[in-house]
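The complex is shown incomplete by one protein chain, all other protein chains being positioned as in the whole.
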Amino acid sequence: MCLAIPGKIKSIELQYGGAVRMATVSFGGITKEASLEMLPDADVDDYVLVHVGVAISKVNEEEAHKTFKYLEELGEIGELTDVDEYLPK
Amino acid sequence: MCLAIPGKIKSIELQYGGAVRMATVSFGGITKEASLEMLPDADVDDYVLVHVGVAISKVNEEEAHKTFKYLEELGEIGELTDVDEYLPK
Amino acid sequence: MKYMSEYRDPELAKKYLEEIKKTVTQPWSIMEVCGGQTHSLVKNGIIEMLPKTVTMIHGPGCPVCVTPLNIIDKAIHLALEENVILCSFGDMLRVPGSKKNLLEAKAEGADIRILYSPLEAVRIAEDHPDKEVVFFAVGFETTAPANALSVIHAHRKELKNYSILTSHVLVPPAIKAVIDDEESKIDGFLAAGHVCTIMGNSEYHPLSKTYEVPIVVTGFEPLDVLQGILMVVRQLEANKAEVENQYARIVKEEGNPEAQKMIHQIFEIKNQIWRGIGEIPDSGYQVRPEYGDFDAKRKFQIEIPEAPENPDCISGQIMKGLKKPFECSQFGKKCKPTNPLGAPMVSSEGACAAYYHFSGLVEA
Amino acid sequence: MKYMSEYRDPELAKKYLEEIKKTVTQPWSIMEVCGGQTHSLVKNGIIEMLPKTVTMIHGPGCPVCVTPLNIIDKAIHLALEENVILCSFGDMLRVPGSKKNLLEAKAEGADIRILYSPLEAVRIAEDHPDKEVVFFAVGFETTAPANALSVIHAHRKELKNYSILTSHVLVPPAIKAVIDDEESKIDGFLAAGHVCTIMGNSEYHPLSKTYEVPIVVTGFEPLDVLQGILMVVRQLEANKAEVENQYARIVKEEGNPEAQKMIHQIFEIKNQIWRGIGEIPDSGYQVRPEYGDFDAKRKFQIEIPEAPENPDCISGQIMKGLKKPFECSQFGKKCKPTNPLGAPMVSSEGACAAYYHFSGLVEA
Amino acid sequence: MQLQCPMPKLDFDVITLGHGSGGVLTNKLLDSGVFDVLSNPILDERHDGAIFQLEGKMAFSTDSFLVSPIFFPGGNIGELAVNGTVNDLAMCGAIPKYLSLSFIIEEGLKVSEFWEILIAIKGACEEAGVHVVTGDTKVVEKGKGDKIFINTSGVGSIHSKANISAKNIKAGDKIIVSGNIASHGMAIMSVREGLEFDSEILSDTINLNHTISSLLDSFGEHIHLLTDPTRGGIATVLKETAQSINLGIDMAQRDLPIDNQVASACELLGLDPIYVANEGLFIAFVDASIADDFLEALHKDENGANAKIIGTVTEEHPKQVIMESAIGGKRVVSMLPGEQLPRIC
Partner (left out) sequence: MQLQCPMPKLDFDVITLGHGSGGVLTNKLLDSGVFDVLSNPILDERHDGAIFQLEGKMAFSTDSFLVSPIFFPGGNIGELAVNGTVNDLAMCGAIPKYLSLSFIIEEGLKVSEFWEILIAIKGACEEAGVHVVTGDTKVVEKGKGDKIFINTSGVGSIHSKANISAKNIKAGDKIIVSGNIASHGMAIMSVREGLEFDSEILSDTINLNHTISSLLDSFGEHIHLLTDPTRGGIATVLKETAQSINLGIDMAQRDLPIDNQVASACELLGLDPIYVANEGLFIAFVDASIADDFLEALHKDENGANAKIIGTVTEEHPKQVIMESAIGGKRVVSMLPGEQLPRIC
C-alpha cells in the first residue's frame, strides 16, 4: 500500500503568493513536481519521500545507515566488516 | 433548388391519435416515410411529390401527359405519331 | 421511376430542341430562377444543345448560395458548442463561412448531423434530451412548410431542446429585384416549379404584367426544362408576357393551401439579406415571436460580427445574370469547388460550380 | 536511486536471512499489514527464502482490496454520467464492482482518467469548468493528506466542479479487529511504514501492550522487510511485546503533524465498511460537513443498493490471516487475475493475486 | 457465404483494452478459439511474420477498411476487407494467395460481433482461395475508434498472361464495366442514421479474382488495364485514368448498368451514381478487337451478368471524360471535391 519513493529536491517554487510551496524533485534523474505543503522545513537538496505528488517526510540520513549496521550492532556477526559497501554514496 | 421526387403511397399510418398522417411512399421500389399533413386528401396508391420528408403535392395524371403531347398540339409537328411510347405505363 | 424517367426521353428532347430552333428568330436571354433547373441544364448538357441565340442565365434560386455569410458563421458557432447537435441538409456543409465551413467545424469536433428531413431532427431532439438540437433551416418556399412542420411537431411533443436556425428566402421578391436592376437584360423566366407547388402562381401574374416578361412555371426533368424554354421563347417571339404553367402535373394555380397555413402559423415575412445580392425587402421568413422558444436566434442570442464577403467574388452580379462566372477574375484560379470563395462555387447548382464542371477545368 | 537501491543488497539480505534462521526456535506467524510489503515479499521471492518456521500472513493493508463493493458501484455510476470525469489511481480500475469494473465502464464510454496525483484532478477540474470532476479518493492514512490537500486546493481556487468520492480506511482499528478475531493466530506485526510516516507510532503502543504482540514499523525494500521480520522474531523469541521502528529513516515517532492537520481539516472519523471484513468502528474518514460541497457522496446523492459479495469469496478470512488463498475453493479456478471474484485477486498486492502469480498458475 | 460456426465459449462479452495489451487477455483472445476459424499451417506458426514461397513476379497491395455501420445490407466489414485486397491484387493481374489481417478494435466491441466478422472473413477467404497467414489485433480506447477498422494486405503471383498497365491503353480501347454501379454505396446509405430508407439494395462486395483469372486466361495482353472503382465511384476512376494516360474517354449515361432501386435511391438523396462507391465491380480497358468477346465471356461469369461496354478511349479531348447525357447532351465528368453529400437543392 501507499507507494512512495525518495527523491532529492532540485528547486522550490512558491505559488499563490507563497501559500503553496511546490518542489521539483529528482528521482534517479527523472523529475516531477511535488507539493511541500506538508514539509514546511524541507529545502533544496533534501531527500524527501513522495507519495501521489505530495512530499510526506524528510529522509533522516543518520537513521538510514542503521539497517546496514543493525546486524553488526547485534554483536552477533563479528565477521561483518564490509558494512561500508552498503552505505549510500 | 428543392429536390423533390414523385412516389406512390403504399400505406398510411395515423399517429398522435389521428393528428398526423404518415405515409410509406415507394420511389421506384425503395420506400421512405413521408408526412401527409399537407395533403389531407392523399390516399394509398396516389402519387405524391415528396420534399425533405413531406409530401407537398399530388401528381395530376392527366396534366402529366401534356408534356408528351405539347408539340403535337402545337399542330406544328404532324409527324409525331409515336407519342404513346413516352406515356407512363 | 414513374413521372420522372418519362421526362428524360432523348427522342422527344430532340424534337423539343428542333422546335426551339425553329421558333427562335433573334437572341433571347432566359433566366432559370431555380438551382434545380441549373443542375438539370448542366447535368443533361442542355446548354450546349440549345441554339446559340438562346442564352440561359442562372438565377439566385439556390438557397445554399444565398444564405448569408453571417448565418453560416452562426451555424458554425452553434455547432462548436459542446452542448449542441447541429442538424443540416448535406449541401450546406461546404458553404464557406467567414473563416471556415461546417465540414471544417465537424473536423474540429462539432457534432453535425446530415439529415434528409427536418422531422428527423425532431426525433434526434427526443432521443437526446440533454442536448440542444438545432436544425439549420434554410430553403425557399418549398422547404419552409417542412421546417415549419418540424416546429409544430416539436411543439406538440413539448420539446424544450429543439430549435431552428432559419435562413428562408422568397422567390418572387428576388425575381423582382433581378428585373429591377438597371443592367438587367433578361427577357423571360423559368419560374421554380417546386416553389409554386407550395405558393401557387398568383404572385407571378402582376410581375409578368408589370414588367412585361413571360414567366413559365417549369419542372426539373430535361423535357420539362426544354418545354419551359420553348414556352418562353414562343411568348417572346409572339411578343406576349404571360404566366404559363409547364409543370401542371405538380403545380396548381393556388398552390398547396395546407402548406401555406403551416408557413403562416410559424413564420412571418421580413426583409432578408441574400448573400452576394444584399437586402431585399420582404424576401424572407423569420419565426413568429409566439414560437420564439423554437427560434435558435432568439434562444441562443449569438452575436457574431458581420464579416465582409470576399471582395473578389462577384457572385451577386452572377446571380442577377449580369455576369457569367468566367467573367470573374477568380473563377478557376483562386476559386474552385475545393476552395470556393463564394457560395455559387459550392453546390453543383451554384452557377460558378456548374460552369466549372461543365467547362471541364481540371486541377493540376 | 538513493535510499532505495541500497536496501536491495543481496549479500546483506543473505546475512539477514541467516540471522533470522539462527534466531528462530519455534514456528511464528507474522502479519505484514501492508500490501506494499506483501508486494515486496512476493516480488523478491522472500517468502520461500524464510525458514519454514516463519509464516508470513498478508494483512488487509491494500486499500484497493478493502474498498467496499458499493463504493466501486457508485464510482462506476458516476463515471458513466455524461457530465462527469472520474479520476482515479490506476489500480482501482480492475477492482470488480457488483456488475462490472471501472475499466469496463471506460470501455462503455465513461470518461475515466488515470492520475498520479489527486492534485492533477484539481487541475483537470480547472481545465473543464463545464464538467464535474470527481476524484476517487481511496487509501489509508498515507493518502488521506494528499486527498485532503486536493480539496484544500479546489477550495482555494473556488472550484465548484470538484469533489472526491472517498473510501478512506485506517490501519490501527483494522489491526485491532484482526487480533480480536477469535481464530486469530498472529504472533507479531510488521506495521505499515508509510502510514506511520503520517500518523506516527503512538497508536501502536497501547495495541502492543494490550494484546502483547510485538509491532515493528517497517519499510518496503527487501532489507527493510527482512530486518523487520528479524526484529519481530527477536522480540518473540525473547518474549517481548514492544513497538519498534525499523523504518526510522522515514518515520518519526510523532509522524507528520502538518499532514495530520490537513486530514483533520477536511475529514472526520466514522465507522467504515471493509470489503470482505465488514464494518469496523472508527476505521474510516469522511469529508466534514463544512466541506460538503467537495464530497461527491453529498453532491450527487447516488443511491445504489448494496449488492452481495460473491458468496464463494473468502477474502475476509484471508485478509484476517485466518485462511490462505489456496484454501479458497475458487482460487485459480473461477477466480483469476483476469476474472477476479474478490478484490484480493486484483492488484499484485492482494494476497490472492500474490499467491496466484507466485505459485505460477498458468491459464490455458 | 457465412458458415454457421458456433462461437467458442468465452468469459468475456466485449473486447476491452486488455485484449490488446499483449498480456494474458491478448493470449486468451488469441487462444479462445475465436481465431481458429482462420487456422492454417502458416498462420498457426504464430511468429512475428509468415514464411512461404511465391514463384515469379508478385503483386502486393494494402487497404484499410472503415465502414459505418460495420454490418450493412449484403455484407459486413470482414468480407469487405478480404474482397477489397483480393480485388486489388486481381486488378494487378495477380492470383491472390496470402493475406495479412490487422484489426483495430474500439474497446466495447461485442465479441459476438467480432465473431460474425471473423466468420465473414473466413467465408470470403474460402471463396477467394486465399489464406490469412499473419495478423495483428490492437484495441483502442472507447471514442478513439469506430467499432472496428480492418487492414488487409495481400500478396499474389502475377498471372502468366497478364500485362496490366495504364501505359498499354490506346485510343479505340473499349471500356467495360463488369456490373451494376453504385450498389455498395447506396446499401451503406440505406442504413445511415438520418438518411435511411427501406430497400432491397445489397452491397456488391464480392471477390473478383476467379473472374479476372479466367478473363486473363482467355484474353491475356489484350486486357490493358483493370481497376476497381471503389471510393469515388466510376467517375473518379475514369477521370484518374484519362489524366494518367493523357487520352480522352467518351461514354454515355444510357450505357451505365444500374439497378432500379439504386437509381431511385440516388434520386431521393440527390446523389449522382457515377460518384458512388462500388466494391465488387471492375472496369476493364481492353483492345477493341476483343471487346465483344470479352463482354460475352463476362456475361457468362456469375460476376459479369450485367457487364456493359460503357465507353471508348479517344485521342480527342485528352485527360477529359465526356459523358453523353440521357437526352444526348454532353457533360464533362470531373472529380468531386470530397464525399458526395445528400442534397436538398
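A few remarks follow.
Letters are used for the chains, namely A, B, C, D and E, taken in the order the chains are written, and counting of residues starts over at 1 for each.
Criterion: contacts are C-beta pairs under 8 Å (C-beta built on N, C-alpha and C of every residue); 3 or more make two chains touch, one makes a residue touch a chain.
All values derive from a computational prediction rather than experimental measurement.
One chain is not depicted; across the entire complex it touches A, C, D, E.
Looking at E:V14, E:I77 or E:I104, the residue that reaches the missing chain in the full complex is E:I104.
When the omitted chain is restored, the residue from E:N40, E:T62, E:S112 or E:S218 that touches it is E:T62. Contact residues of chain D toward the unshown chain are 1, 4, 8-10, 13-14, 35-36, 39, 42-46, 48-49, 62-64, 87, 89-91, 93-94, 103, 113-116, 120, 124, 139, 143, 222-223, 336-338, 347-349, 357-362.
Contact between chain C and the absent chain runs through residues 103-104, 106-110, 337-339, 363-364. Those residues of chain A that touch the chain absent from the view are 1-3, 5, 27-32, 51-52.
As a working rule, only the chains that are shown with their structure count from here on.
Graph distance from chain A to chain D, where chains that touch are one step apart, equals 1. Two chain pairs, B-E and B-C, are weighed by contacting C-beta pairs, with B-C ahead.
Most remote chain with respect to chain D, judged by CA-atom centres, is B. Distance between Cα centroids is largest for the pairing of chain E with A.
The most centrally placed chain, judged by C-alpha centroids, is E.
The distance from the centre of chain A to the centre of chain C, with each centre set as the mean of the Cα atoms, comes to 74 Å.
If each chain is reduced to the centroid of its CA atoms, chain D and chain E end up 55 Å from each other. Work out the mean CA point of chain C and of chain E, and you get 37 Å between them. Multi-chain contact residues, meaning those touching two or more other chains, occur in chain E at positions 263-264, 267-268, 270, 343-345.
The multi-chain contact residues of chain B, meaning those touching 2 or more other chains, are 1-3, 5, 27-28, 32, 51-52.
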